[in-house]
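Following: one structure in structure tokens, then a few remarks.
For this view, one protein chain was removed and the others were kept in their places.
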Amino acid sequence: MSRTCTYREAVRMALRDALGTDPRVFLMGEDVGRYGGAYAVSRGLLAEFGPERVRDTPLSESAFVGAGIGAALGGMRPIVEIMTVNFSLLAMDQIVNSAALLHHMSGGQFAVPLVLRMATGAGKQLAAQHSHSLENWFAHVPGLKVACPATVTDARHLLGLALEDPNPVLLFEHVMLYNREEVLVEEAPDLKSAVVRREGKDVSIVTYGGSLPKASEAAEVLSSEGIDAEVIDLRWLRPLDVDTLVRSVAKTHRVVLVDEGWKAGSMAAEICAQLVERAFFELDAPIRRVCTDEVPIPYPAHLEQAVLPSTAKVVGATREVLGRG
Amino acid sequence: MSRTCTYREAVRMALRDALGTDPRVFLMGEDVGRYGGAYAVSRGLLAEFGPERVRDTPLSESAFVGAGIGAALGGMRPIVEIMTVNFSLLAMDQIVNSAALLHHMSGGQFAVPLVLRMATGAGKQLAAQHSHSLENWFAHVPGLKVACPATVTDARHLLGLALEDPNPVLLFEHVMLYNREEVLVEEAPDLKSAVVRREGKDVSIVTYGGSLPKASEAAEVLSSEGIDAEVIDLRWLRPLDVDTLVRSVAKTHRVVLVDEGWKAGSMAAEICAQLVERAFFELDAPIRRVCTDEVPIPYPAHLEQAVLPSTAKVVGATREVLGRG
Amino acid sequence: MSATVLPEMELTQARAEALLRQMLRIRRFEEKCAELYSATKIRGFLHLYIGQEAIAAGVIGALGPEDAIVATYREHGHALVRGIPARTVMAEMYGKRTGCSRGRGGSMHLFDAERRFFGGHAIVGGGLPLASGLALADRLKGRKAVTACFFGEGAAAEGEFHETLNLSALWKLPVLFLCENNLYGMGTALDRATSEPNIHRHAAAYRIPAQTVDGMDILAVEAATRKARAHIESQGGPYFLELSTYRFRAHSMFDPELYRDRSEVESWKAKGPIVRFKSLISESGLLGESVVRRLDAEVCAEIEDAVIYAESSEWEPADEMLADVYRKGGDSP
Partner (left out) sequence: MSATVLPEMELTQARAEALLRQMLRIRRFEEKCAELYSATKIRGFLHLYIGQEAIAAGVIGALGPEDAIVATYREHGHALVRGIPARTVMAEMYGKRTGCSRGRGGSMHLFDAERRFFGGHAIVGGGLPLASGLALADRLKGRKAVTACFFGEGAAAEGEFHETLNLSALWKLPVLFLCENNLYGMGTALDRATSEPNIHRHAAAYRIPAQTVDGMDILAVEAATRKARAHIESQGGPYFLELSTYRFRAHSMFDPELYRDRSEVESWKAKGPIVRFKSLISESGLLGESVVRRLDAEVCAEIEDAVIYAESSEWEPADEMLADVYRKGGDSP
């Protein structure tokens, strides 16, 4: 069975489902309750589940993320929402030095089954301090897992998977996806690995999260030029499913990476390095990265769009990789 | 003229020099004064320059880093010491959202001539929370500059360069370097670019900071096996001097990267990606990364050493890259 | 700390006019912004200050040009009162190159070096440490100046609030902390955000002298600021003002205002800073209806001019913006 809904609704369904089925689950974060969520994701949940299970927090990112870690240690299954990744910088110590490390440094005694959701990304003209994409930073840290639902169906089902995980799982929801309406597959697909969103034989376009729509559109444009692009959605940034990528490269021999992070030190750099390590002799051309220009994100639409990855940039890079620049 | 001294002394000389010559300069941080610095770097400076210019701060990383930014905006040239990179996680918001962005987002009106020093790295059995290497995170951020003095001479002279820069410059001092004694070149060399520490023709070993001694030792070992390795010290992680690397690769065609960061999302990944972009057809073999294993750093010596890059691992990786594995 | 008020400044006609003009400038400017938002000329986040005008006008009017200002994302009013021309503020709202931040910052990131207006910070609490540093620089340089640091009551729960208040008190830095308590941080009412909703009482934990002020009364705000500034000048250390106020509009243009009653908003509007000041001056006969009308007309003309300026300004070209991440200078790469 399937129907369409927005990404926002899909996340909300997932939250409602989790709150409804597991009494250990609760949602906490800034304005998740009475306000309804900065991106209106949790609207209605306070009325349905009450203030003990849908908890508005003060503006104290470190404390409420840490409280989530503590509550997880205490047997709960907290879903902590950091309104946006931009504010996660204030909770970095708790995420890295506590959530990620506790299991290992306690000799495996303590697990931290925490789910941390954040909105991420640019595109809404929110300027430099409100447009970060720092998924790569978290994907760098052993002990954390990082997923980026890029579709309505993934948004609907990844939360449940994350909640079952005894480790801290970070879910990044790109702000430009919330309003997207797509077919929702009600039954959970296998969400363990990267997924080939479009099969193709000429080039592998690898991406995740908010950049998937751009990559997919680019593939359509390219197809009209006779270029058959495979589009891969990583889904998980940590652990990274390199096998799926290697299989694709073994077929296409050419790779374009699309990633909204600033280029230097991006997730795309890591993927490139892994492909060099594992599929170097399969590569017929240098891997190209389509990332955000290395500049604080500017406010005006023309400048913001100029610095972000775009369908046109993906098309251009792909042509180059195929020597059709 | 030259003489030997420790890295610690070299940093102290640089600090004394800066405090002595520019009245706008002051040093602040936790225990930089009466305690003499956690790594004894600033010992004696309080007595020499007084408490207004060598300021002990409370345990408030966000506030004193932010105060450094504000003081820089106000016309001072603050040197802020974050005792170790591990605690910089508590000041991440100030570093990224203020120091890095202010110049650009104010339309170029405000510069932030702040120097931020931190000890970094593992090797002293300080366990998971005190052994991070997060230089790569900072090197990801436009608006920041990042340097890693790897030698006594660089430690002596990079601070002055950083203080002249109107932008925020982060200096990472690896904890395992402080006690190293080396020849100090008193006259400042050109510190703008990466530096070839050892010329060689068979393979390029690229590294920075605390890993340079390991890379250099590995080159000596390899030389006894008839392998002539070039050792490049990046010196700056942002901006990255790719030109020097490309020149080297054009000669050697093989690359080993040595970087104490956790592998996934490491600085080494970025270097690899840039070399693929700029020198792909020069490469005769996959680039190899010698990084820290993806695990929280354990306390016992045998386990800590097992997970960190080592001379032996660099030797091993280099042999492999040369097909002599 | 009780509010021993300094000898009152006389409320002359000229002064009354100046105060009213500043409040009207903010009000009309922002009403126009709301309109322009609907017309999609302004985008991104837009946080209106309507209802809180007496604070920016009262406080900043009592500062000198040597003083520094650090503000939040709700800072159009502060920028205008500080003297950043409406033209360049409006151009910034549009994202035009003639804007006070070259158009790169937009509504949340107004800056002006010449006027010591240090932003425009969009991370709640993020401006506070910076303010202490500006004050430190002033002290180290021997400059007699105060750094006025504005923030909302929601920011008081952030760690940076605590760290900065402590540091400023410990080092006796000339910071004037201005907590604009409009009772909500987005949709979170004050008493759901802090266990001590009398924010000024937090100051006591740092031995910072503090006072509450009716933020709807521009004269009280001005008087309290003068007193606080005098205290900072004579004592060297920081001072804390909690200014009670209310935001009449939604938190931002995305806010459906599910968390408060229309009636609550209406009752505050009735006590608004402009209505209140207008009735004061009309009751006292200080300014007649015609003067107020003239003022309003002048202000509206200023705003219209600002819109024309913004409309006719150029966009910054991408290459220029891309090349300006670092300030040139020095010998580093």
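Read from first to last, the chains carry the letters A, B and C; within each, the first residue is number 1.
Keep this in mind: a residue touches a chain if its C-beta (ideal position, glycine included) is under 8 Å from a C-beta of that chain, and two chains touch if they have at least 3 such contacts.
From a predicted model like this one, the values you see are computed outputs, not experimental measurements.
Looking at the complex as a whole, the chain kept out of the display touches A, B, C.
Summary of contacts with the chain left out: across A:102, A:134 or A:268, the touching residue is A:102.
Among the residues C:157, C:216, C:250 or C:299, only C:157 touches the chain that is left out of the figure.
In the full complex, chain A touches the omitted chain through residues 26, 52, 57-58, 60, 62-76, 78, 93-94, 97-98, 102-111, 142-143, 145, 147, 161-162, 164-167, 169, 191-193, 236, 239, 241.
Take chain C: the residues that touch the chain left off the picture are 157-163, 166, 169-170, 192-196, 201-202, 204-208. Within the entire complex, the positions of chain B that touch the omitted partner chain are 30-31, 33-36, 38, 40, 43, 56, 58-63, 86-87, 90, 124-130, 293-296, 298-303, 306-307.
In the analysis below, only the chains that are shown with their structure count from here on.
When each chain is reduced to the average of its Cα atoms, B sits farthest from chain C. Averaging C-alpha coordinates per chain places the centre of chain B 40 Å away from that of chain C. Chain centres here are Cα averages; for chain A and chain B they lie 30 Å apart. Chain geometry summary: the mean Cα position of chain A and that of chain C are 36 Å apart.
Residues of chain C in contact with two or more other chains: 103-105, 109, 121, 123, 126, 159-160, 321, 325.
Touching two or more other chains at once are residues 62, 86-87, 89-90, 127-129, 294-296, 298 of chain A.
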